[in-house]
Structure formats: structure tokens, C-alpha cells
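The next block holds one structure in the form of C-alpha cells; read it before the comments.
With one protein chain removed, the remaining protein chains of the complex are shown where they sit.
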Amino acid sequence: MAKDIREDISWAQINNDVLKSLETPRPLYWVIVTVALIMFLGGVGLEVYMYNMGMGVANLNNPHVWGLFIATFIFWIGMSHSGTLLSAILHLMHADWRKPIYRFAEAMTTFSLMTAGLFVMVHLGRLWQFYYSLPYPNERGLWPNFQSPLLWDAMAIFTYLSSSIIFLYIGMIPDLAICRDHMKEGWRKKLYTALSLGWEGTDRQWRNFRITYLTVACFLIPLAVSVHSIVASDFAMSQQPGWHVTSFPPYFVAGALYSGCAAIITLFIILRYVFKFEEYMTLPILKKTARLTFAIAMVWTYLNAIEFASVWYSHDQASKDVLIQKATGPYAFAWWGMIFCGSVVPLMLAVKRFQTNIPVLFAVSLLLNLGMWLERWMIVSPTFSHGYYPWAWDHDQWPSFVQWGMVFASFGWFTLLFMVFCKVFPSVSMYEVKEMVYHRTLALKKGGKGGH
Amino acid sequence: MIENGMNRRDFLKVLGWGGAAVALTGCGNTSVEDGKELITSYVEATDYMIPSIGVYFNSTCAQCDAGCGIMGRVREGRVLKLEGNADSVINHGKMCALGQAGVQAHYNPDRVRDPLLRSGSKGEAITWEKALGLINEKLGGAKGDEIAFLTGGMSGHTKALLGNYLEALGGAKHYAYDVTAPAVVRAANKKAYGVEMPHLRLDKAKAIVSFGADFLGAWVSPVHFSQQYARFRKGENGQRGVLVQVESKMTLTGANADRWLAVRPGTEGVLALGVINALGAAGLYLSEDVKSLVKDYAPERVSKETGAPAEQIGKLAALLKERSPSLAIAGSAVEGYAHGSQIAAAVALLNQVLGNVGKTIEAPANVPFQQLAPAATGRAALVALNDALAAGKVKVLFTYGANPVYSASSAMKFKDNMKKAAFKVAFAHYLDETALEADLVLPLDSALEDWGTFVPAYAGDVAQLGVQQPLMEKLHANTRGAGDILLALLKQKEADKYKGFEDYYAYLRTAVVQNKAALGGAGADDDTFWGETLSKGLVKFGAAGGSLSGKVSAADVALPAAAAADAQFPLTLIPYVTPNQRDGRHANQPWLQEAPDPLTTVVWDSWVEIHPKKAAELGIVEGDIVEVTSKHGSIKAQAYVFPGIHPEAVSVPMGYGHEAMGRYAKDVGANVLSILDPVADKVTGETALNETRVKIAKAGKRVIVVKEEGAAGGKQMGKKIAVRVSTDKVDLSEEV
Amino acid sequence: MSVTNLLENWSQFRKSHPEGDVPHAEYKWAMSIDLDACTGCNACSVACYAENNLPVVGKEKFLHGQQMHWMRVERYWDEDGRDFPDQGAQFLPMMCQQCEAAPCETVCPVGATNHTADGLNSQVYNRCVGSRYCSANCPFKVRYFNWYDYPTTDDVWPAEMSQQLNPDVTVRGKGVMEKCTFCVQRLSAAKNTARNEGRSVKDGEVQTACQQACPTGAISFGNLMDTESRVYKQWKNQRVELDKEEQAKDKEEGGSKLRGYRILEDLRAYPSVMYLERVRESAV
Partner (left out) sequence: MHRFLRLSVLLIGLFVATGSHAAETAPALTTADDLGPQVEQPIEFPHDRHAGDASKGGMQINCMYCHTYARRSASSGIPPLQKCIGCHQNIESVKDKPRIKKLFEYWEAKKPVPWKKVHDLPDYVRFSHERHVQRFVFQQGRPVQEACGYCHGDVKNMTVARRSKPLSMGWCADCHQKDHPVDGAAAAKTAKGPNDCWQCHK
């Protein structure tokens, strides 16, 4: 089996390779940034249009009051779980192959949360009054409704966002110091100087750093689980057929990890190429990620089956109707698409040959994400079009270009943030890769096979 | 209620509160901004004018001819909402959707605001002096019988004044025209019962069989009948009344029937005779001539001809026999066919056989002043006018409350014939199709700004004179009431007679006060009587009617043989009078466009109702644009597959397809009236509405039908939402 | 409300359906609709437009399902596949059921929809942020969202028509949810008058706009706490209890002669509107 990383790679070369990514990426980088910017600006335009005209231009209606905005919101929240998985969970489990890739996964967490937050805003009918949903002391003497899952949502997301920013930042401090030391004078040097908080690499600093990092990691894991459980509560706590399912929280968390892993594969491949990280983001690591994704895909498939079964064997006819409607109604293509992309496509990851085949993995990861996005849409929309009250059934609702455009733009916004991050900050953790190389060298000297 | 009617006119003179400063939004970032808004106070105020308190003034609804009493809620000088006047014998405080929309007729943005004189294809605003002078000038060149007045339903003092004017013009002709008028019914009633509109006691009947009379929706006086219907259903003696509706296209009344019998179009009379036959068979006494008349109408034959199951005919007969008194009502079937009068006679015969006359069919209250009684409207009037126009016999044509250019069939070529009149004057609220063809358009006050009196088209047990009075100051300075215009025109001819009346108000007041003795105000002081009249918004007058005189004999009924199938035009077209649109005069009131048709739930468009079987046969599905072609033209509209119609008929609602009239009416749907065949009832000469034969074909386009009904299509999907129970499962006598 | 106040009154901050000992203080507004009397004529719906400043959205927006009628009249057909609906149609006026344990109330993030002391489900436009969660959780789908800014939309309220707007009812701008209020502006006017005179509102003193218009008198409305009120008598007569999800009618198999029921009762939202089953003659 190939090695996760070469043991003979020198520390100086690591510094050199990674710092190079801050300077000269391949031209494709600029193409991606430009495209992402255009997509994002398009979304801004649509939002301005919708803000002025009213939400009606999104072609939502009564009773179909939620649509792609909420579906995509869940999608991005789900996406955010990968970072926590790789950096916090695998960190605690001492899986050291995560080291070259956890930094960008964490960045992904932060940025997908920011994207998700945008959708909450876009979704509000009176965006300019959004602060009513924040608990703050005010003259009116009013508080938000602490009973509402939507409020829990807002709080959970804000907490998760701030925690993951802190986690990302703390983990970067030693690397920022390296950047500071290697940069020529300029605004970047000033930035790194300020951000590295006077890191000198003393033993005491390292000890404190380790403790802090571990603490935040431990804190982040329950947070990540709770965030998506709370998003699931938006639905599970309601009374609507198709939503009122007890198994929603674990189902949502599994789905979240799943889409997060798939997204990591996608970005892995892009970064590896764009920033010439072939030495660090190696095929064996990709293979491990693919295997992890496969495992989570199967968990998700299992939970999906549980959801269907619990609906099917319940006595709630309305929920059953919604399930039948999903499979046979106007949304059937999306529902079957979700089953295919979410449960059938990942079977390819079980084939060894494909686990290191970059084009195949890239295609599969995109399909998995498509499947997961469809899943979120299939959670939100069919319940609206086929609820308790037959008179209000609406099978014709179709999102307008505003909704589609906004979904599209969110990918631009995310990519833009992500690409800018990778250019400004080291997207591979230098000090951890060095550790990894060091550990492997030690193990090699002792005659082991590397790894733990 | 304001007792002090004396201040009504002063009230109108004083300034409104705050002008038109209505805050249009309540949810923006409105902050407290001191000194930014104006408060305009009154200059003078009466005691009852309290800001932010609504005051109610009584008046009479002018949305249809039923003459319901209304009260307008007035606040800060604006009328906000109309509610029913509880004193009115017609509506007892209730209202229909049409009546509610009266405020939208008043505040309509498309009202005509100035007298308009045609110059080329445009209208040029002129002064009233000039307009009235011009009329006088044009009338000078015409003899009395060369002047024609086409109006819709009219009653009360405006009608009396019009009568005087026609006389002053030397015998000008009055054509009272209304497409939806129950003209044949009235003629047949006159024959059968001696009165045009007997007093139907739905509340006394224990069973009602209605031959297409949509008395809950659009027939004659729906609010009045609805109330009687509620009592009929409650059953004052504990027995719930049973309603059977016989028709080819389900009306709102049909949708509320215990049994809805779909019959082949035009065979309602056959069914009536079939029921008589079955009654005879069940042992009810029939006179010899009746016996011989109905002997051929055995259930099997009737069932074959009408399409109604024979078993149902038997059940219906059994029901009518058991439940006495009952009531048979002849409705739109009678207006629909060339043999309509015969159908009406058959229905009258049924009533007679059942002994209902005098029990559930009573004499109506007498209207003591015949000049105030409603003009007998009908469709024949338009035919007569059209003929006169075509022959060039009309030089000056006035139109008021009628829109013949829209509602006449293209077969009549009314628009072209109208051009033959040298001078056409339209009294108009909107620039509708007829006003656009006129040489001079006179803008009318809305019904909520005008004075007038109304005698309801259907009297009930007490005759009532509804008083219409302004509920607020005129919205547009340059509009005038129809009464005022007529008075001004009369003054041109007979200045001496009318010089004592400053305006129509003065005329009306004098006219009412002079007859106070007959109006129940004997001995009262003039001012007090007038004040009370305005305060109540109506005067009850006239005693209950005597007994009914007419009689229908078997000899009067002669039903034609079933018409042969027409291969080219296989279907019967039934133009449907919807409760909201009626003949289309209210098409520019957006509430009525947005209120779904009760049966199809379609909004903002016309539709073609096709029975599912027929639709399957023709390969038509909901939303297909179909072309409905008659001998006299074709219209295109969306198909609506509707179970409540006979497969041999299609139905298109009236009132849509305006080419003018205003922003809410224009280009909404298709005008079914334009393709009607000009077939007349053989006895009365009234145009028969359902005699048009059509064919339908897909026009190749499909649209989504805009309707209230959702994807479940009126199914409850096993849920307990609108529940129905049969009479033997409930006990109504214990209910509150 | 200070923090102290919030903590002290936490139990009152959210009220679901009334508790056993003190159900409702003075008023509990409720309705009963006799479907046998309802003819489906739409007068109620149009009266509601007139009273409550509802916008006319026009064909295009109606097509997209963005209509704003607080009161809709539903029309159902029999589902047994006969050629003709020969027992007529079934009409059902549907508006906010003012549930006692309203699913919409608990989910609103800002508390813009609350239970009032009179047992109404209030909707406060100026607090609403437009998350639409309430509508998502409403079993009856009777909440209507302002998808557009109707006050500034062409031909919704052109200059003259805006003068018809009822000053007692806020005109809603874009982005807020709205629904039937049981004509709360009329209720508070009546309550004010009664309070000035030191008494409670008497039955019949206040009518909702739909009730007032209804030509057949199918709708009764009143105070369920007032044993003299017609609506109380009807509920009692039909043995429908506000805080039960199963009524006498459901328990007595087949034999019950009652016809009062509430829609989707098994969801335990405890609606304040009782419907009376439509009756059809069995003999014809």
C-alpha cells in the first residue's frame, strides 16, 4: 500500500510548498474565483430584486410557503459537519491521516455555515426586521419565542459559527507564525503578525496550545451534533405529515456528515490540482476519505430506510400519503434521484479501483452532493404540496428562477470565500504535516509500517 | 342609527375628515413623527359626527333589481362598508357578494368623470350646459317616435320621471332590457296565476321542485329566497324541507338540492308532465283533461326523453304527494327554450295539481303606485329596438343601465344598427362597450352618491319603497344622478311644470311627502315624515294582495316533440348566469372577479363546462382552450371538466369578455352572449337563451385553469372535512 | 418586560389551551357553522374582503396560489364515481379555526402569533418577520402571506379604492403573515362599549362580517363563556366540548343523532369553530 505521505520530505520543503500556495496557484484558480464572483453577484442581484418586489417573485405560495431557500439552508448546514468530523472527531481518535486535509475542511465548515446563515436571511419576509428574532433587552420589553425551534436554530447556528471560527483560528496560530516569519514586508506580513499573537513556539506556548485546541475540539463535537439535530427539530417538532418523524435528528446528522464528506472529496481534488498539493493530499488519503464516505453513505441509507419504515408502519395515513406522493407525484424524479444518488452511487466507492481514481471520485462526489441536496428538497417541499388538508394541496408549485438562481449563487459565494481563504491562509496545516512526517519517520526507524 | 335625518344634506356639505389621507401601510418602519401628519378638523360638526366612530345610513342596493335595503358604514366622510338593513322585507339585514361589492362600484377608478362628446374616435370633456344643450338641439330634429330610451331594470321615481319625459318628448319609446330578466316566467305566471310575480312561500313548502330556478344564486331576489330557504330547511314544524332541482347545468341551487336531476336540455316540461302522470298513478286526483294530457308521459318514456332515471321520477312523485304543501318553481329552463312558455305552463299545472296555488303560491303585495313599479324588462325589448334601429326609425337613442353592444348576439348586428341612429346618448358609470359607441356620454353618480327610490322586482308579502340616498359626498365633482339629468332634460321641455324643483332631491322629497298618507305617514309633519323615511331608508306601503286569479288548463300545455339531433352542431349551449357576474354589468368590480365561482371555483376568466364523459369522448382535459362555435360565431375559452352538466350540453358563464369598461373587466374571458342564436320563445317573443346549438373543438393550446380548487380536485381524500349525513341519521327537532 | 418579568410570567408567556380549573375568564369567542344552511354563495368571503382590507391579487398571482382570501368557500364532490353529482355539492367555508392549542403559535420565532385571553389566535403584523413557520405548521392552511407589497401594487388599491379601506384594520405590507381574526376590531369595539357600561358583551351585540352577511344565517358567532349565547347553546346541544379531541358523537357508534363536529380534531389543536354536518334527504 502506498504511503499517506513521504517520510523523507524535509520540513523546509513543507514550508516552501505550502507557502507557495499563498503566492502562485495555477491559472485555474483565477478562473474559479471569477466564475464564483459572477455567480455570487448574480445572487445579490436576485436578492435585491426579491427584496424590492416581495417574496412572491420566488413563486412560493400559500400553503407552499417554504421552498429551496430552506432546503438549501439545510444542505449548507449539513455541509458544515465535515470540518468538525475531520478536525475534531478524527483528532480525538488520533487518525493522523487527517492532518494534511483538516484545515480546508474546517474552512469549509465556517464558510458553509455562513452560506446557510445567508439563506435564513434571504428566506425572511421582512429581512429588515430580522433582529426581532434575537433575544436582546429592548425598549418594547419583548422577547423572541423561546418555544420555537426556529429560534433554537438561530442560536445554535450562531454558536456553532463562532465556535468553528475560533477553532479554525486557534489551529492556525503556529502556521500563521510560520507565514509571518517567511513573508516579505507588506500587508500580509502585518496581518500574520497580528494574527499569530506573538507565537514563538516555546514549550509553554505549545502546551497551552495543545490543551486549548483539544478543549475546543471536545466542545465542538456535541455542538455539531446538536446544530443539525435542532435543524431537524424545525421539522420533527412540527405537526405536519412527513416531518413529524422521531428519527429526524440522527437522520439529519448522518445526512450532514455524508454531504460533508462528499464535499471534502470534491474540494480535495480541486485543491490538490489548483495549489499543487500532490505531495500532501495524496491518493492514499483520498482513498481513506472515500472509504469513510462509503461508510457514512450506508449509515444514511439505513436511517433513510428506517424513516420510510416508521412512516409506513405507523397509523398516520397522512404521513403515508406524503411518502407515496414523494415516490409517485410530481416530485418523483427528485425523490428517486435522491435514492439513486444517495444510496446507489456510493456503492461505487466500495470498488477499490475507484477509490483512487480521481475523475471517478470527482464525479461521484458531485453526484452524492446532488443527492443530498435533493434529499433536503424532498424533506421540505412534498409536505407542503400534500399536507393534512386536501383542499390546499398544490402539486403545481415549481420554484421560480429567483429560487434556483439563489441556490446557484450560494455555491458561488461559498466557493469565493473558500478560494480567497486558501489564497490568504495556508490551507494545509504545516505544523501538523511536519508532526505527521516526524511520527512516520520514527515509526519507520522502529520498523513499523507507519501510522498508529 | 341616526334619527336626525334633517342634517343629512348639511352633513354632505361639510368637509370630510382628513381628506383622503389614508395610511396605506401599517407595517413599514413607521416611527412616531411629530408634526409630520395633518389632522384636518371639521369646520362645523353635528353631534353624530365623531371621528373614528362609524355611523350607519340606510339606503337601497342598486347592484341588481332585487332592491335590498342596505346600510352604509360611514366614517370621516367616507363610506367603508355596506351591510344589510334589518328592516327591509327583502333581505332582513343580510347581503350577497354582489351587494357587498357596491362600494367598489362607487370607488371604481374607471368611472366616467366628465360629460364626453365624441370627436373622432375620442371623447372630449365638455360642460354639462353644453351637453344638455346639445341633447336639446338634437332632439329638436326628431319626432317623438324617433326617440328611443333603452334602459335596464328601472323603478321608483326615476322611472316615473322618465315616463314624464317620454311623454314630454311626444311619445318616445321606452325599451326596458335585461338579458337575465325572468320575462317568460312573468308572462307565464300572469297567465297561470294572474300576477307576474306571485309570492313564493319557500318557507311554507315542505318540498320544492325547481325547474332550473337558481333562486339561491342569481334568480330574481336571491338574498330574499336564501332566507326563506334557511327556514324551509329548518322546517318550522320540525320537518326539514326537501329540495329537488331539475336542470341541465348545475346552478348554485342545484348544488344545494337533496336530489339534482340532470335532464336533457329542454325536456324539463316533459319531466313535469311525467311527475303529474306518476302522481296520478300514485292516486292523486287528476281532472280528466289533465289525465289525458299526461297519459303518454309514463315514467319509461319520460326517463328516455329526459335522461332522468325512472325510479327518481317515481320517488319525486311520492315525495310531492306525501309532503304537502309543496312548491314547483319554473326558472331558467323557461327562459331558455322556444317552448319555454309551455314548460312554464307544465310547471304551473304541476302546482295546480298538487294544490299549491294559494298555499305556497300567494298573491304578492300590491304596489299602489303603478308608475313606480318596476319596468317589465325582457330580451324582446332589445330585439324590437334593434329592428327599429335597423329600419332607421330611431334618430336619437338614449341608453341607461344597459349595455346592448356587449350583450346583444352578433347575429343581431346591434353595433352596426346603432350607428344608424344620428345621435346616441349614453348615461354611463363606465366607458363600456355601449358608451364607446355613443356620441355623448353623461357621467352618472354612483349608487352611493345618488338619490332615488326603488321598488323591488320581487315584492314579497309587503310592498316596499326603498330609498336611495347619498352616503357620502360625491367622489367626482362633475358626475350627476340619473334623476337630476332627467329633471334637467324635462325642464328643457316643460320648464313651467318643473321649475319648482331645484334638483332631483327636491322633486323626490316633494313626491314622497305629498303622498305621505299612502306611505304610512298620515298626519305626520312633512319634515318629520321625510326625516324618518330617510332614516329608515325605506317605506313599507301597500296592503297584502288578494287572491290569485289565473288558471292554467291542460290545453295550455303543448310540448313539442324532441328536437332532432343536429349533426353539425351537436351540443346545446347554456349561458350560465353566475351569482357574481350576472349579465356582466359588475365585471369591473375586482372583488367579484376574485371571488371564485361557487361551483367551478374559477376566477378571473370564463370557462366551458363539459361533462367528464363528453370530455373523454372529445379528448378534452381541464385547461384545454376550446373553441365553441355556433351558427353566429365562435368564442375560445378554457375547458373545465364538470360533472354537474348534462353530456349533451356545454355551459359558459355570462358577464365575461368585455372589450371595454375598465381595467378589471377588459379582456377577461370570452363573451358567450355574442354567439347566441336569435331564437325566440314562441309565445312571448323573448329570446330563448339555451336554444343555441354549438360544436366544440380543441384550439390546440392548454392553460392552467386559475381556480380556488386545489390539486385534490374537490375530493376529501378520506378525511372528515365536509361531512354529509342523511336525514334518517339525525334528529333536527332537538337542535338549537 | 424586564428579565424578572419574563421569568415571573413564564407560565403565562405561552398559553396553550386553557387549563381545567380556570378555562377562560370572561370571553371565549367561538363559532358554529351550519353546513346544511350554507349554500356556498361566497357572500361571507366578499364581506370579509370589505371589512378586513384584503387585497385583490389578480389573475396572475391567483394562478401562483398567492390569493389572500381569509375566508374561502370550499366545494367538494362525492367520490363514488357516479355520472352526476346528483346529491349536489358540499360547501365548506374555511377560515382560521382559532385553535385553542394552535400549532402556529408555538413555532413563531418572534411570538407574533399568540393566544389572547379571549381565546383567539392573534396575529400581530408589526411583530411578524415573515418566517412563515406558522403557515407551515397550520393543519388547515388558512394563513396567508403577503407575497407582494399590495398597498403599492398597481390596481390593488388605486387612489379612489383606497378610500374604502377600513381604518380600524391595519393594511398589511409585504412580508407579513395574516389570517382571519374573527373581526377582532369589532370585538374590541364591542368590549370597549361593554366595559364602559360595566358589563360583558351580550349575545348578538357583535357580529363578524361573514356572519352578518350570510343570507341563510348559517354562521353563528359568540361567547362560549356566556351560557345565554346561541353559540354556547349550539355547542352544548351538539355535545361538542372545546378541550376534548373526541366528542360524544364519535363515541356513540352509529346511534348518535348529533351532527356537530370539528375538522381534524385528532390533531388536538382544539379548534374554536364547530361545523354542523350537511343533511341530505334519504327519501329522494
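Worth pointing out:
For clarity, chains are labelled A, B and C in written order, and residue numbers in each chain start from 1.
Note that a contact is a pair of C-beta atoms (placed from the backbone, for glycine too) under 8 Å apart; a residue touches a chain by one contact, two chains touch by 3 or more.
As the structure is a prediction and not an experimental result, all values here were calculated from the model.
Every shown chain touched by the omitted chain in the complete complex is listed here: A, B, C.
From the set C:Y125, C:F140, C:F221 or C:W235, the residue in touch with the chain omitted from the display is C:Y125, counting the whole complex. Only one of the listed residues, A:N138, A:S162 or A:S314, touches the absent chain: A:N138. The set of chain C residues touching the chain not shown comprises 1-5, 112, 114, 116-118, 120, 122, 124-127, 168-171, 181, 184-185, 188, 192, 195-196, 198.
Not every partner is drawn; the one left out touches chain A at residues 137-142, 197, 204-205, 208. The omitted chain makes contact with chain B at the following residues, 15, 23, 25-27, 30-45, 50-53.
Operating definition for what follows: only the chains that are shown with their structure count from here on.
Distance between chain centres (mean CA atoms), chain A to chain B: 65 Å. With centres set at the average Cα position, the gap from chain A to chain C is 43 Å.
One inter-chain figure worth recording: chain B and chain C are separated by 32 Å, centre to centre, where each centre is the mean of the chain's CA atoms. Residue positions 27, 704, 709, 715-716, 719, 721 of chain B each touch two or more of the other chains. Within chain A, the positions touching two or more other chains are listed as 126, 388-389, 391-392, 394, 396. Residue ranges of chain C in contact with chain A, taken from their complex: 1-3, 5-6, 14, 61, 64-67, 72, 74, 76, 94, 103, 106-111, 127-133, 135-141, 143-149, 174-177, 264, 267, 269.
Every residue of chain A that touches chain B in the complex is listed here, in rising order: 126, 128, 317, 321, 385, 388-396. The part of chain C that touches chain B in the complex is made up of residues 35-37, 39-43, 45-47, 49-51, 56-59, 62-63, 67, 69, 72-77, 79, 83-92, 125-126, 128, 149, 151-152, 155, 157-167, 170-173, 175-176, 209, 212-218, 230, 233-234, 237-238, 257-259, 261, 263-264, 275, 277-284.
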